[in-house]
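Comments concern the structure below.
The complex appears here without one of its protein chains, the remainder shown in place.
And now, chain A:
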Amino acid sequence: MLTRLSGWGRTAPTVARLVSPRDFEAVANVVKKSRERGVIARGLGRSYGDPAQNAGGVVLDMTRFDRIRRVDVDECLVDVEAGVSLDALMRVLLPFGLWPPVLPGTRQVTVGGAIAADVHGKGHHVVGSFGDHVRSLDLLTADGSIRELTPDGEGSALFWATVGGMGLTGVVLRATLRVVPVETSYFVVDTERLDNLDDLLARQSADDDRYAESVSWFDATATGPRLGRGVLTRANHARRDDLPAKPRRDPLAFDAPRLFTVPDVLPSGLLNRATARAFSELWYRKSPTRSGQVQNITQFLHPLDVIGEWNRGYGPRGFLQYQFVVPFAAVDVIRRVVERIASSGHVSALNVLKRFGPGNRAPLSFPGPGWTLCVDLPVRPGLGELCDGLDELVLGAGGRHYLAKESRATAEAVRRGYPRFEEWRAVRASVDPDGVFASDMSRRLEL
């Protein structure tokens, strides 16, 4: 069926034939019969830009493949189909006292998408990214065959090209993931409010390694001496003994209320200078420094998940998320980017700053040692120019963009940011010489 598709940012929609196969054989048939405009897999559509849409071609809806096939409590392994969401996975694992070690800012992503974008969470500095916890995966390649790939040994090059490969090496059908044991579903959270960017960066650098999760929000509307003031939140998984009496009775409880769903009628421009300032002021004030607070998963990890379709709040013009990483030595770029955004007239309310740990072997994996910064910017005139300017700072410092968020950079920017791009391209060319797997992103960025 012809369907208009866009990413979570709701920019640049295009029309593709969306098919929902019932079994893996049907997926293979679709791939084998693909025509000039190609095929791409799509999960829950949480990438901000255009990697899961394919104008004039075929898009495979993978969300029907949502079976959790096996949970091995002793070995801490789960075997899942690619369309399983991390939300569903987490709900199934918790009663066993197990936990998916990498959860991004929303749980509404599929395992296949998490592998294709090699997603990371607030714990990257300790546990790495999603691909680091994949024990094996089944990949349907352009020739219609299914290959079981592992991180080491034969096929490892294709495994690591698939991790972070934005779905362009094939369709992930199934994966075995390593999970970790936990005693509770709660976090013990330390919150620090810091009134300028220097203090924020310094505090976050000081003792990140004592925490399993660490992230800060910063105010992108404040300027002058309060530039980049923010709130640093760091936490460890709560042990049973950390919990007050009431939650201790059901330490693995999980409840994610959906408070309301945003209707699709809001105009663009609701997030403007005034509302962004007001929001930032509130957010800053509501987070005084305190330590040892027990919070549940939704409170700590996924506060936005309580609002359905929150992206509609940005109106029909949509928004983009600008996320990059720069090496620790280039911390000055963080300051200059915050300065530029704060003085640009463009507004962003949801701003994240985090320190990454070491990267992995995937050529297109985004995280690597350094600072990552992420801002949500509603599309307005002049936004393209602002981002082009930021690109120069980021790429000049040896940084790069996160493809799961990317929606407006250039083919050249990807090649500069990912020095191993050609290595990845060679693997893709060997396994898909005719370019059967294609997306709007692959055409836009010449992937």
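As a working rule, a contact is a pair of C-beta atoms (placed from the backbone, for glycine too) under 8 Å apart; a residue touches a chain by one contact, two chains touch by 3 or more; residues count from 1.
Simple rule for what comes next: contacts and distances are computed from a predicted model.
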Not counting the visible chains, the remaining one has a UniProt entry; which protein name from "Histidine kinase", "Decaprenylphospho-beta-D-erythro-pentofuranosid-2-ulose 2-reductase", "Molybdopterin-dependent oxidoreductase" or "ABC transporter ATP-binding protein" does it give? "Decaprenylphospho-beta-D-erythro-pentofuranosid-2-ulose 2-reductase"
One chain isn't shown here. Among A:301, A:383 or A:414, which residue touches it? A:383
Out of A:15, A:126, A:256 or A:294, point to the residue that touches the absent chain in the complete complex. A:15
For chain A, which residues touch the unseen chain? 2, 4, 9, 11-16, 37, 49-50, 54-57, 317-318, 320, 379, 381, 383-385, 387-388, 407-408, 410, 440, 443-444
